[in-house]
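For this depiction, one protein chain was excluded, whereas all remaining protein chains were kept in their positions.
Chain nomenclature is as follows: A and B, assigned in order of appearance, with residue numbering initiated at 1 for each chain independently.
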Amino acid sequence: MDFNISKQEELFLQMIREFTENEIKPIAAEIDEQERFPVETVEKMGKLGIMGIPIPVEYGGQGSTNQIYSMAVEEISRVCGTTGVVVSAHTSLCADPIMNFGTEEQKQKYLPKLASGEWVGAFGLTEPNAGTDAALQQTTAEDAGDKWILNGSKIFITNAEYAHVYVIIAMTDKSQGTKGISAFIVEKGTPGFTIGKKEKKLGIRGSSTCELIFENCQIPKENLLGKIGKGFSLAMKTLDGGRIGIAAQALGLAQGAMDETIKYTKERKQFGKAISKFQNTQFQLADMETKVQASRLFVRNAAFKKDQKLPYSVDAAMAKLYASETAMEVTTKAIQFHGGYGYTREYPVERMFRDAKITEIYEGTSEVQRMVIAGNLLK
Amino acid sequence: MNKSEYKNVFVFAEQREGKIQGVAIELLGKARNLADDLQEEVYAILLGGKDIESKAQTLISYGADKVIVASCEELENYTTESYTQAITQISHEFKPSIILFGATTIGRDLGPRLSARLTTGLTADCTKLEISEEKELLMTRPAFGGNLMATIICSEHRPQMSTVRPGVMKALEKDENRKGEIIKTSINFNKEKFRVRIKETVKEKSSMIDISEAKVLVSGGRGIGNEAGLKMLKELSTILDAEVAASRAMVDAGLVEHKRQVGQTGQTVRPDLYFAFGISGAIQHVAGMEESDFIIAVNKDRYAPIMQIADLGIVGDCKSIIPALIERLSNKIKD
Partner (left out) sequence: MKIVVCIKQVPDTTEVKLDPVTGTLIRDGVPSIINPDDKGGLELALELKDKFNAEVTVITMGPMQAEAVLREAFAMGVDKAILLSDRKFAGADTLATSNALAGAIRTLDYDLVITGRQAIDGDTAQVGPQIAEHLDIPQVSYLQSLEYDGKNTFTIKKQTEDGYQIVEVDGPCLVTVLSTANKARYMTVKGIMEAFDKEVEIWSADKIDVDEAKLGLKGSPTKVKKAFTKGVKSAGQVYEVDTEEAIGIILSKLKEKFII
C-alpha cells in the first residue's frame, strides 16, 4: 500500500474540500436543526460525480477507486455527518451490490441513474426483530410465477423517503434458514410499497430514516438481485463494503471535531493565555490526533484492499470499530474543550458528537465488528 | 533611445462627462513635487469633447504648468483605442519623461495598452513616487497582497509610466491665480482600429457610495459577526456622520456590499479617523487603511495584528463597547 497521496488524489481532495466548504458546511447546522434531507446537495454532488465515484465509466460512473470514495465520505462528514451517510448508504449499500451481483440489464437500468444522482439508493435489511441477528428475517418474497410478491417491513432505512431504488433482503424459503434468504431490487412507487414512520433521531438528523412497508408488493421476476438463496451472503458482503463508508464517515466527524477544537483552543483564553498553551490541552490533543490518524490508516487500508480485490472483511470491521469509537471519544473531548459553549448549538462540536454515536451502531454495531474480528482470529 | 530628449512630468487628466476626476487633481499635486525635484514642468493631458477646454484652468489651479488639450467627438467618451492613439501621438510629439495615470477602470485599461504601444514600462498602483539621485523615477508599490513593498525603476525606456489609486496622493490647495499655458492639439486618428462599439453607459445608484471620500469610517470585521453587529455599526456611523466600511470577512459573509470593503481587493482609504471593530488586521486589510490619520481598534485579542498599527487600541468586546459608545454619544448630542 502506497502511503503517499497521488497527484490525482491531491486534486480530488482540493475539489472535494472546495465543494464541502462552500456548499455543505454552510447548511450543515440548518439541515440538522430542521431535520431536512439535503436534496439540493445531492443534486450538486450528482453533477460533479460524487454520487457515483466507484461505479464503472461504462455505467455512467466515474470509474474511480474506493480510496477516493472513502476520502470523499470523510471530507463530506468532516463538515456534515448527515450528508456523509447519504452518500455512503447510496453508494455502498445500493450501487455496490448492483455492481457486484446485478445482471447486465440491472446494471444498465440502475447504475447510470444512481451514478448521476438522479436516483438515490437505499438498502433494507434490518427489521424490528432482525437487527444484529440479521438472519431472523420475517419479510417474505413469494414466487408467483412471473413475479415476486413481497410482504413485511424494514426499519431504520437510510435515505428512505428520497430513494428511488431499494435493495431489499427477504425470505424466499423459511425452511432453508439463511440459505433461504434472497435480495431484490424494488423501485419507488411500486404498488404495495409504502414508506412508514419517520424516526426522530439523536444525530444525522437530516438523513431520512424510515420504515419501509410491503403489503402484497408485486415486483417483476427480473428484479431478483443475485442468485436465489444467496441474499444473506450478498447482504453480509455489502455490509463489509458499507463499513468502509461508515468508518470514513466516523473519521470525518472526528477530523471535523479536531479542526474545531484546535481552532478553539488557540482562540480561547483562560487564566491569561490561550488554552492551547496548557500541557493538559496539548497532551490530550496529541492523543486525539494520533487516534484520528490511526483511524485514517485503517480506512485507507480497507479501501485499498477492496480496490485490489483482496479480502477486506476483517479490515473493514477494524476500520469501522476503531474509527467509530475514536469519533465518539474525540467528539466528546471536543465538547469538553469547548466547555459550556461546546454544549450549545453555537458551535458545531455538539452536532458532531450527536452524529458520531450512530457510527458505533449502524451497519453492524461495535459488538458485531468485534465478533467479525474475533471470529477470524479463532476460526 | 536618447533619454535626454524626454522631459517633464505628465498627468493624464481623466474626465468623465466633462468632469475632471479627483484622482487627476491628486496626481497633479504629486507631479508638482516630482517636477520641482527635476526642475522640469508639469503637463496635464486633457482629452475630451468640444467643451473640454474650459476645464484646463482648473488643472492649472491645481499645479499644471501646461495643459495639452485635444477636444473632438472621438475623445468625448473614453474608448481604449481613441485615447491610446491620442496619447501615443502626444507622447511622440512632446516626449514626456514621466506620465502618471489614476488607477481607475479607465487608467488601468489605458495604461497597459499604451505601455505596450510605446514599448515602455508601467508600474501599477504606486503608493510612493520619488526622484532618485540619478533623476530616475522611483516607483514604490505593494505586491503579494500588500505584504511586500517593491521599488521599481524604468531606467532604459521613456516615458516612465505609473498608475496611482485614488486617495493615495494628496492634492495641492487650489490656487485660482496660478497661470499656465494651454496648448491645443489635434489628433490624427486611424479610425479603422476603432473596433469596440459603446452601446450603453449606465450609472447605478448603489454604486455611488464612495468610502474613500469619507472623513470618518466605522469599519467592522469578523468580530462583528452578524446582522445585529452590523446594525450597531450603522447606528454609530449615523451618529458620527461616518460611513460604514468592512473587512473582507463581512463582505464574504454577504453582510456588507463589496463597495464598502477596505483592503487589497477593496478600497484604499485614508480618512481622518478609522474605527476598526473586531478586525484582526490581516495584511490585505491593513494595506487599504494604514494611511488613515488616526486608527482606533477594538478587539478581544490583545495580540491581534491590528493592535500593532492602531494609534489607540482597546482590548474588549465590540458587542459591549459599541452600544455603550452609542449611548454616551447620543446623550452628548442631546446635551
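One rule holds in what follows: contacts are C-beta pairs under 8 Å (C-beta built on N, C-alpha and C of every residue); 3 or more make two chains touch, one makes a residue touch a chain.
Every value quoted in this text rests on a predicted model; they were computed, and no experiment measured them.
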Sole residue of B:R113, B:R178 or B:R222 that reaches the chain not shown, by the stated touch rule: B:R113
Among B:E173, B:E204 or B:E227, which one is in touch with the chain left out? B:E204
To test your reading of the contact rule: which positions on chain B touch the chain that is missing from view? 80-81, 84, 104-105, 108-109, 111-113, 115-117, 119-125, 138, 142-145, 147-157, 193, 195-204, 207-208, 216, 240, 258, 264-265, 272-273, 282-284, 290, 294-296, 298, 302-303, 305, 307-317, 320-321, 324-325, 328-329, 332
Where the unshown chain meets chain A, residue by residue: 7-8, 11-12, 14-15, 18-19, 47-50, 52-53, 57, 62-64, 68
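The rule is simple: only the chains that are shown with their structure count from here on.
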At what distance in angstrom does the C-alpha mean of chain B lie from that of chain A? 55
